[in-house]
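Every protein chain but one is kept in place in this view of the complex.
The first chain written gets the first letter, and so on, giving A and B; residue counts start at 1 in each chain.
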Amino acid sequence: MIRTEHLYKKYESIEAVKDLNLSVEPGEIYGFLGPNGAGKTTTIMMILGIIKPTRGKILIFDKDLYSDYFGIKRKIGVVSETQYLYEDMTAYEYLSFFCDLYGVENKEKKIEELLHRVNLYERKDDLLGHYSRGMQQKIGFVRALLMDPQLLILDEPVSGLDPTGIREIRDLILEENKLGRTVFMSSHILSEVERISHRVGILNKGMLVAEDTMDNIKKKLSSEVEIELEVEDFDVESQKRLEGLPFVNSLTKEDGKFLVRVKADKDYRNELVNFISSSGAHLKEIKRREMSLEEAFLTITEKNISLFSKEEAGE
Amino acid sequence: MKRGRFILIVSILLAGLLLSSVVVFGAAPPKQRETVYSLNVWDGKDFASPFYPANINTIYVMADFQNVYSVKETLVYYWPISREYMADWDSLNKDIGDTLEVLKGDKVIGTYKKVDYVFYYPKGYWGGDTKLYTGDVARAKKKEYDKALDKYWKDVDAYYKAYNEYNKAVDEFYKKIQEGKPAGKIPQEPKQPQAPTFYVTDINKAYVFSLPAGIYTIRLKDKDGKIVPGTVKSLIAFSHRREGIGYNIIPESKWTYPETADDVTQIIYQYKEGVLYFQPFTEWEFNELQYNKLSNPQSAGRPDRWIWVHMQPASNVKLDIYTGGRLVTSVRERPYYVEQVPGSSLGYNIKLLDRKENPYGSADFTGFRFSVPPTGDYRLVAVSKDGKVIENSERYIRPITSGDAKNIFIASFGPLVIGLLIYIFRRVGR
Partner (left out) sequence: MNSFVYRLHSIKAIIKREARSSFFGLGLYIAATIACFVASFIFNSYINTVQGNNIMVMASPLNNPLFYAVIVAALYTAISSSTALSREKDKGTLEVLFYGPVDYASIILAKFLEDIISFLIVMLLVTLFFVYAAVTTNLGFSITYLYTVFLAIFLAASMSSFGLWLSALTTKIRTSILLFILIMGGFLGLQFLEEYILTLKPENLSLSMIYIMGVLSNILRIIKWASPFSYLTNGISAVALGSTSLYLENMLGSLAYTVLLLVLTVYTLKWKGVRKP
């Protein structure tokens, strides 16, 4: 759906985006992450043609943007972090304008349907200047969905929203993805990205340092996995024997539960269950404690690690 | 210190530079000997007498009319008060050259020698209607004038003699009456001789010719056929663009403040109802630049502007006035006189001069009278004696129906009212 090839942007002496090769597959939700100043918004602006790249290629729907500028733009819905609205217009007038801009047919029906979805139909005749931030964000979403876009580009879509608002937006994104829309989403709220993204791309200092599913990223970052066990009647000798197993790196006790660190090469939960039951102890709960996306993100960005192999990086 | 001195010197130099550009008034302007053209050019009504100093390179004359050209040496000076160059003819007025040539492109199309010429004023020097005569006719006219003048002076002599005799006869008459003797008839006073009503100038020599419209070059050659330096100039003979009828308009209520309506596009506005007197003139339309430079080569004018010039009073015409296609009235020229209201109150009346009732009266002006009604829209045209409407004679007359602009000022707020209504309607509608 989106593909960049050696995308590069330099402002005077600052390299905002360096040799970016990302790809967003049709139908997926792609989380685009990076610390402040990593170049995420610059990348999005280049994809949208608002900023001209210094060099590199951008393909949307397998086409160069400028080969079919209007055709491509008509299929993209964009929600920015801050909603810039015409405050002298009502919500209905605003959406009607964008329907006209995008050439949406049956615009009255479309606007009504979408406003109902975000529970703003009753407020359609209020001036946008009187809307709260959350309501404005929803209007931004509605605007982005008016033209039944194939691609949704979201830049910090839940920024500044309360938990209810975040949930509503999350549900909206998932619903739209189920309808077949590809979502390219940049966000700081890592838990949300982790929750809904199929793949993530992590940008650091203008370079894409990781692009994969979350599991794979975490696997690449960590050589061991933590498994939490809640066990009854687990004697000391059995604990020692467990610790001595070849795939076990360490065994600790935390808040009445045992924390086993095992190698990350495979899933050792079955082996552990078998061992405990053979030792005569009673296993109440077994839980795999995974590295969170936040931990992965911080590890990558603070240590400036690239998870691409030399071949993948094009060296 | 060095920098300060430098600044001071530069400031003094700059001040001196600026001051040097100021013209000193009161001192005698320097005079320069120059070869100039001095012309008598027809301007449609009379002959103007422009001169062309060396810095003016183009001469303008009216096409198809005879004009008088002289080339002279004189003293030329710049007169700052009127901001123009002047000629000191009294100090130096030397006729030079032998042959005047006119060229179109490189080809000589006319070669002229000096001829005798006079100006003939049939109604006296200030009477207008000036005519130019050359050659034998000029000499004949001059002879005629001289003869008339001779006769006049002889008549004046005879008159004085007769008057002396008359005085003697009157004394004798009264003496006889006093003595009670029969005196006979009362002596008749001799009639004063009338001076000639026409005037003819002295015979002068110059180059006299007319040219069709076009751009030419003019130059003077001496007896040896050499071009006299400073005499090569461009010569533009221009013609008028259109002919029409223009009007002097005398409002009855302010007869000493006439207006003119020269162009067809001009509309005559009368305040409500009132009487207007029209004086039509034949007029020709000239290019403003060309016409202005005809009589004053040092004047300015816009090349893209056209002006109407009154030629002669239109004779044998009537004025027809229409409204909505219907003829309202047809008026003819009549003489009018102004009668002051007697007594202490100020005012006057304009009355028709009826020769039968007032044989000795004189007209203050002649005109075509039209009483403008308080409303409506009127169209005036001049019609020639053969019944044809004269081209470009049409004018519209409109009475201004309102003397109060208050309503107009109020109406100017109309757009704001409309805007407020729309604005409020939208707010309420929400």
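Convention: a residue touches a chain if its C-beta (ideal position, glycine included) is under 8 Å from a C-beta of that chain, and two chains touch if they have at least 3 such contacts.
Model, not experiment: these values are computed from the prediction.
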For the unseen chain, which displayed partners does it touch in the full complex?
A, B
Residue of A:G37, A:G71, A:G180 or A:G280 in touch with the missing chain, whole complex considered:
A:G71
Per the whole complex, from A:L48, A:V142 or A:V158 the residue touching the absent chain is A:L48
Options B:I81, B:I408 or B:V428, residue touching the unrepresented chain
B:I408
Of the candidates A:T4, A:T43 or A:S80, the residue in contact with the absent chain is A:S80
Where the unshown chain meets chain A, residue by residue
45, 48-51, 68-71, 73-74, 76, 78, 80, 82, 84-86, 88, 93, 97-98, 100-103
On chain B, residues whose C-beta touches the chain left out of the figure:
17-18, 20-23, 78, 80, 83, 249, 251, 253-254, 257, 259-261, 263, 265-271, 274, 276, 302, 304-306, 375, 377, 396, 398-405, 407-409, 411-416, 418-420, 422-423, 426
